[in-house]
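Remarks on the structure that follows.
With one protein chain withheld, the remaining protein chains of the complex are depicted in position.
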Amino acid sequence: MLEQTDNTILRDAASDDVAVLALDRITKTFPGVKALSEVSLQLYPGKVTALIGENGAGKSTVVKTMTGIYQPDGGAILVGGKVTKFPVPQAASDHGVTAIHQETVLFDELSVAENIFLGHAPRGAFGLIDLKKMAERAREILNGIGANIDPEHKLKDLGIANKHLVAVARALSIDARVVIMDEPTAALSHKEIEELYELVETLKAQGKAILFISHKFDEIFRIADNYTVFRDGQLIGDGAIADVSEPDLVKMMVGRDVSQIFPTRDSSPGDTILRVEGYSHPTEFEDIGFFLRKGEILGFYGLVGAGRSELMQALFGITRPSGGTVEIDGAPVQIKSPADAVDSGIVYVPEDRGKQGAILDLPIFQNVTLPSLGRISSKGFLKLAEEFKLAREYTERLDLRAASLDTHVGNLSGGNQQKVVIAKWLATKPKVIILDEPTKGVDIGSKAAVHEFMAELAAQGLAVIMVSSEIPEVLGMSDRVIVMREGRMVAELANGDLQPETLVRHAAGI
Amino acid sequence: MLKRILTSRETLLVGAIILLLALISSRFPGFVAPSNLANVFNDTSPLILLAIGQMIVILTKCIDLSVAANLALTGMVVSMVNVAAPGLPIVVILMIAIGLGTILGMINGILVWKLAIPPIVVTLGTMTIFRGIIFVISDGKWVNSHEMSPAFKAFPRAEFLGLPVLGWIAIFAVIIFTIVMTRTTLGRAFHAAGGNPHAATYAGINVGKTQFCAFTISGALAGLTGYLWVSRFAVSYVDIAGGFELDVVAACVIGGVSIMGGIGTVTGALLGALFLGIIKNALPVVDISPFWQLAISGGAIIIAVALNAQANREKGRIILKRAEHAT
Partner (left out) sequence: MSTTDRFVPDRLQSPLEQRLKSWETLLLLVAIGIFVANSFASPYFLNAWNLSDATFNFTEKAMIAFAMALLIISGEIDLSVASIIALASTAMGAAVQMGVGMPGLVLIGLGVGLLCGAFNGLLVTRMGLPSIVVTIGTMSLFRGISFIVLGDQAFRGYPQSFSWFGQGYVWWVISFEFVLFAIIALIYAILLHKTNFGRAVYAIGNNATGAMFSGIRVQRVKFTLFLLTGLMSGVAAICLTARLGSTRPSIATGWELEIVTMVVLGGVSILGGSGTIIGVVIAAFVMGLVTFGLGLLNVPGIVMSIVIGALLIGVIALPRLWSMWRAR
């Protein structure tokens, strides 16, 4: 039941229902990549199916195939048992298939009602959109899911959780039979997630088939009825959640036993290198104070939106604080831009690698040397040989895998891209390195390598700040942990035998 | 709700226009006489027509720099058709003008949609090509007033309720496109495709095709304006409406249309055009040399875009409870 190596379709033995939507041996190839290889998937009315897989397993390709954005190269889509084609996204929604995407893909400048009914608005005289009816129906749908939102407000005036509800309302407005939720809880707070679970239950009760894509095993076991596991574009296994355990799912997902092992560290921190006091920002964080020693890893834990990344970006000079002091090696520093931060020895590995961390269309060596151009040039003129030497030195230290140093960073895997970003900063010989969700979007295999490397950096005397939302990572790597909630520091904990529950309690304020 | 209406760009612009009119009329009351205002509106009508088309194009994250050249080429073609066949009814002339303008717009649209060439490059190119074609077909010669048929020249000037047909056409265009933009699927698609192209694709909107439609509309309006322009001024030559595309973009920017796409209304384009039109018509009245006009519209663009940017500045995430209540 666990390892389905032959890709046969596993039937839901417990149910005699016909799948409302099924994929039958779908194949999709992109230049150079086989994104999906004969994968099958069945969704049943009133059931939540969890789609599980690592990054790059083919989950988003499957969603795009099911919603008519991609056309499969082989295999068939069956709606209610009949072979159907979705040549355009509209065709998918005509068949009642709708997706709520990871980032809420809606329109800031349009009203809530227009967002809900874009493409299928109620018509009045002369075939024109009936604005009044549209607002009324939007209100009905929103009330139906317990959302108290004015349909005539512009979407940009709404918070992230409400935007999400609008996306759900949009899905309901087309009388969807299949609702695809792509990592819906990624940007939501604890309370909002609970509300989302209730919503899923409501949808289930209405007989809708739900495909729930998630990384988080706790929520999969909480709300899913069935599971389907993908790995490297192939179907690995599927069945009822009741018949499977978490370690089994993890094993299917990664293809081997992974007990998350963190490097053992001999933590004997040195002198204090960074001291932050009374650090505040007008809207993002307030009265932050902490210190950091050489050779230490300081973890920052909190819920998404607790202000951790915002604090780090202020320390790195992206935004301006409204008050407080930052001292490096006992001397106060004024950081007004990232360039100032780098000069002071503070570097930042951002969470958003594609936009902020790396320059994807430039070659590896140019990415690595970008902050260190002064060191590989004389009087502003570049010395190419020294540039390659510097790039080689640091990429080798990180064991970067690439065809050549002039390969574009965009062509590398997530893990190797992260190595380029870290190499770039190590080449500046920093004193403090801030890593923001360092293993996000990095496949499980490479995660261990990043962890090991962090431990090594600390062992060499570098002071490390790690922002992470993954509790095992925080507990496994940090010497001390600071917990933030709603822009404030709520706890500073030594990591002796720190329990996960302690972190969650502080972060959620319970 | 009321607060949102009061602080909206359109309201501010109406305020600015009223203030402008008040300033002028305090010295020259004749300027705000209904007949003169009708005259100013009529004079601004070509700008209004083109600004509506441009607004739709900019809404989809594109720009159409070829509108004035389209206008000039269509104007030359209908003038020459009129010279060759003076008896042709005006309806046919109008159909030729709109049809040719539409085709020219579609050429831009196809290049943007099917070949994914940046709109600024496409329309810079077609702008020079269209002007060149005028020279080739006219051999550089003018079509003068006495060569045009009386009916050809009379159409835009015919008055109805004190306003010439030209002005009425602008009013109709404003009404029709307000309905198109707020009450049709295509109108919402323009907003969606420019506001969030990624999401528009997910919502089943073909972004490239929507941009193609925007260029087609812009071209049709430019073609229509081409006939109205040459018949009203009773002359047609290579350089008519030279540089007018910048006034059109200026009207949109002043009207609050965001060059980044997704933000803009027909009312905004109308008000932006009127603002420039009033200034242009007021200069000779208040005895300022017309040579000031260019610098004033330049200054107005810069001020308008600075104001737009202030209004649309991205707010950071508000995390602190205290700050949330303060705003």
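Labels for the chains are A and B, by order of writing; each one numbers its residues from 1.
Assume a residue touches a chain if its C-beta (ideal position, glycine included) is under 8 Å from a C-beta of that chain, and two chains touch if they have at least 3 such contacts.
Source: prediction; values computed, not measured.
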_Residue of B:Leu19, B:Val92 or B:Ile302 touching the missing chain in the full complex_ = B:Ile302
_Sole contact to the chain not displayed, among B:Ile24, B:Leu111 or B:Leu320_ = B:Leu111
*Can you work out which residue in A:Val83, A:Leu373 or A:Ala494 touches the chain that's missing from view?*
A:Leu373
*Residues on chain B that touch the omitted chain in the whole complex?*
63, 111, 115-118, 120-122, 124-129, 131-133, 135-136, 140, 238, 246, 249-250, 253, 259-260, 289, 291-302, 305-306, 309
*Hey, which chain A residues sit against the chain that's not shown?*
316, 318, 337-339, 341-342, 348, 350, 355-362, 365-367, 370-371, 373-374, 377, 380-382, 388, 392, 395-396, 400-407, 424, 428
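Here is the rule we use: only the chains that are shown with their structure count from here on.
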*Going by the contact rule at the top, pick out the chain A residues touching chain B in the complex.*
67-69, 88-90, 93, 99, 101, 105-110, 114, 118-119, 121, 127-129, 131, 152, 282-286, 305-307, 310, 319, 486-488
*Contact residues on chain B for chain A in the complex?*
1, 179, 182-185, 188-189, 191-192, 195-196, 198-206, 262-263, 316-323, 327
